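Entry: chain A
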Amino acid sequence: MTLNSMQKNGLLLGLFALVSTGLVLGVEALTKEAIGEQQRAQTLASLNEIIPPTLHDNDLYHSCGLLSEPALSEQPVPVYRGYLAGEPSALAVEAVAPNGYSGKIRLLVAIKPSGEVLGVRTLQHQETPGLGDKIEKQKSDWITSFAGKRLRSQDDERWAVQRDGGMFDQFTGATITPRAVVGAVKSATWYLQQNSTQLFQTSLPNCHSALEGESHE
Partner candidate 1 sequence: MSFVVGLLAIGALALIFGLILGFAAIKFKVESDPIVEQIDEILPQTQCGQCGYPGCRPYAEAIANGDEINKCPPGGEATIKKLADLMGVEAKPLDSAHGEESVKKVAVIREDECIGCTKCIQACPVDAILGAAKQMHTVIEHECTGCDLCVEPCPVDCIDMVEVETKPETWQWNLDSVKQNIYKADTIPVKVVE
Partner candidate 2 sequence: MQDIKQFVESGQIARFPGGIHPPERKQPASEQPLSRVPYAAELILPLRQHIGLSGQCTVAVGERVLKGQPLTDAALHQGLPLHAPTSGTVKAIEQRPMSHASGLPEQAIIISPDGEDEWRERHPLVDYQQHDKAELLDIIQAAGVAGLGGAGFPTSQKLAQQKPVSYLIINGVECEPYICADDRLMREYAQAIVLGMRILAYITGADTTLLAIEDNKPEAIESMRVAIAEYDDIELRVVPTKYPSGGEKQLIQLLTGHEVPSKQLPIEMGIIMQNVGTAFAVKEAVIDDKPLIERVVTLTGECIEHPGNVWAPLGTPVDALLDYAGFKPEKDQRVIMGGPMMGFTLPITAVPVVKTTNCILVPSKQELPPPGDEMACIRCGACAEVCPASLQPQQLQWLAKAKDYPALEENNLFDCIECGACAFVCPSEIPLVHYYRQAKSQIRNQAREQAKAELAKQRFEARQARLEREKEERLERHRKAAEARKQMQQQQAEEAPQQEASHDGKSSAVAAAIARAKAKKAAQEGGNAAAEQPTGSQPEEKSKKSAAVAAAIERAKAKKAAQQAASESEAGADRSAGSEASDEATAQPRPAQDKSAAVAAAIARAKKKKQARDQEDKQ
C-alpha cells in the first residue's frame, strides 16, 4: 500500500514537473530574442541620450567592455566607448552609488575624452517616491545639471551639494540622495578622466553575454 502510493504520487508529480518545466523552457526559447532586444533598446536609449549621435558613429551597444574596477563598483561594470570617425569621442560607464537613502543607485556616467561630463542618467534606484526620485530624468531635470561640468582634482570642493558648500543643488527635503549621486558621479568621472586613454586602448571582455545572463536571475 505504501509502495503503491509512493510510486503513483512520485510518478504523477514527476510528470507534472516535466510538463511544466517543458512549457516554461519552450516559452523562454520563444521570447529569448525579444527580451534581449528590449534590454538592448533600453540601454541604448539611455546611452543615446547622453552621448548624442553627433558624437559617435559606431555601434555603442556593441562597443561595450566589461571592466573590473574597485573604484567604481564591487562587480565588473560595463564600459561603452564611442568613436567618431575612428577617433575616441565619448566614454560611458555604469557607476554605483552605494549610499543612497534606500539602497544602491545605479547610474550611467558619460564623459568626453577631454574630461568634460557629457551627461548622467539614473538606471535604477529605490529612493523615496516624491523625494529622492527626483534623480530620474522623468521627474526632474536635476540629473542634467552634471552635463558640461569638469572635475579639477580628486577633492574638488565644488563637486558637492550646496548644503555642503558645493555647486550642485540639493532638492528640497532630501540631502542624502543627491549627496550620494554627486559622490558617485564624482568618483566615476575622476576615474574616467584619469584612465580615458587607457580605456580606449585596452581590449575588455565582451559584456553582453554576461549581462543577459544576469537579467534572468
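One rule holds for everything that comes next: a contact is a pair of C-beta atoms (placed from the backbone, for glycine too) under 8 Å apart; a residue touches a chain by one contact, two chains touch by 3 or more; residues count from 1.
On how the list was made: all candidates are chains of the complex that A comes from, given by their letters.
None of the values given here were measured: they were computed from a predicted structure.
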item	value
Of 1 or 2, the one touching chain A somewhere in this complex	1
Touching residues on chain A, where the partner in the complex is candidate 1	1-2, 5-14, 16-18, 20-22, 25, 29
